[in-house]
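I have placed the structure first, in the form of structure tokens, so that the comments after it can refer back to it.
Apart from one protein chain that is not included, each protein chain of the complex appears where it belongs.
Then we have chain A:
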Amino acid sequence: MNAPHTPTTPAQSVFSVRDLWKVFGPKADLVPADPELAALGAAELRERTGCTAAVRDVSFDVKKGEVFVVMGLSGSGKSTLVRCLTRLIEPTSGTISIDGEDVLSMDGGRLRELRRHRASMVFQHFGLLPHRTVLDNIAYGLEIQGVGRGERRERAAEFAAKVGLDGMEQRRPGQLSGGQQQRVGLARALAVDPEVLLFDEPFSALDPLIRRDMQEEVVRLHREEGRTMVFITHDLSEALKLGDRIALMRDGRIVQLGTPEEIVGAPADDYVRDFVRDVPREQVLTVRSAMRPALGDEHESGPALGPGATVHEAIEAVARTGENARVVEDGRCLGVVDQAGLLGVVAGVPVATRKAVA
């Protein structure tokens, strides 16, 4: 089963991953090469070979400027996958390229160059140096690059301010709350001005309220800088909130790759359907999924909504005015949403049984 990835030209993609495998265990490289072994389930594979396949035959592209979310439960292989991107874990087979350059054939120096300047990572458990101040932690990446003390402190102070750590520069990580520690981790990753930011479940260890703050921080940073991000999470609402596109993983494979709306609106299989069942659909799906062609003079009256508006917004408009709402793009009416259509979306009645335009 191949993941339904969107084909893109290499020029647009930052990361391009093809047929990637990561197998742990003895003689791991035999597994991807052997079609019979490659088709085995996790338990059978372990019994037959003693190996565990954490990432199986994964392909995707990360486009420039997007937030690409890899989402899955623990054990689905998502953290292994993100570590393979910069070879913190050595992949077993497949290809990875960054800006068209093959990552797997890089030598030590080139690989360090990649890690120092092009992709930096934010970790679930922060990975801060406990014996250094906040400022020196933020400057750590620059220190590794060999930037002089004065310059790197200056840059670090700038990024400390950017993530809201003013006045805490001289504290040590142990004196900070979890959220503040992760801000240090974020600032450390940002300070080296990388092309891509890799997040490995960065907010999973944080309290819900702080997690929301940090998510908004990431949204803000992305809006301001437009930096490419690869974001790993096991939290579906986080994935839907942050992701431009989401790759949903299960047992090492990508089971569906698409926009939040595609994942929620058109689950690829029962697993995904089960997964997204409790998602408040009206907040993710847009009015397009509830729209029907305008009949008669419907395109002349009623509240107007953009095509990107959520069903939730449409419900509010329809409820307030009592009329069907129009979906308008560039002054042209694309269709209307009525109560029946909106209720259909909320109830999760499959698209095929409604007369909606997908």
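Rule of thumb we're sticking to: contacts are C-beta pairs under 8 Å (C-beta built on N, C-alpha and C of every residue); 3 or more make two chains touch, one makes a residue touch a chain; residues count from 1.
In this text, contacts and distances are computed from a predicted model.
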Listed names "Protocatechuate 3,4-dioxygenase alpha subunit", "ATP synthase subunit c", "tRNA_anti-like" or "Glycine/betaine ABC transporter permease", with the criterion being the UniProt name of the chain not displayed: "Glycine/betaine ABC transporter permease"
Which of A:L20, A:A54 or A:V147 contacts the chain that the document leaves out: A:A54
Residue among A:L129, A:A161 or A:V219 touching the omitted chain: A:L129
Touch with the omitted chain, as defined above, among A:E169, A:D200 or A:E282: A:D200
For chain A, residues in touch with the removed chain: 24-26, 50-54, 74-80, 83, 86, 88-89, 111-117, 120-121, 123-131, 140-141, 143-145, 172, 185, 188, 192, 198, 200-201
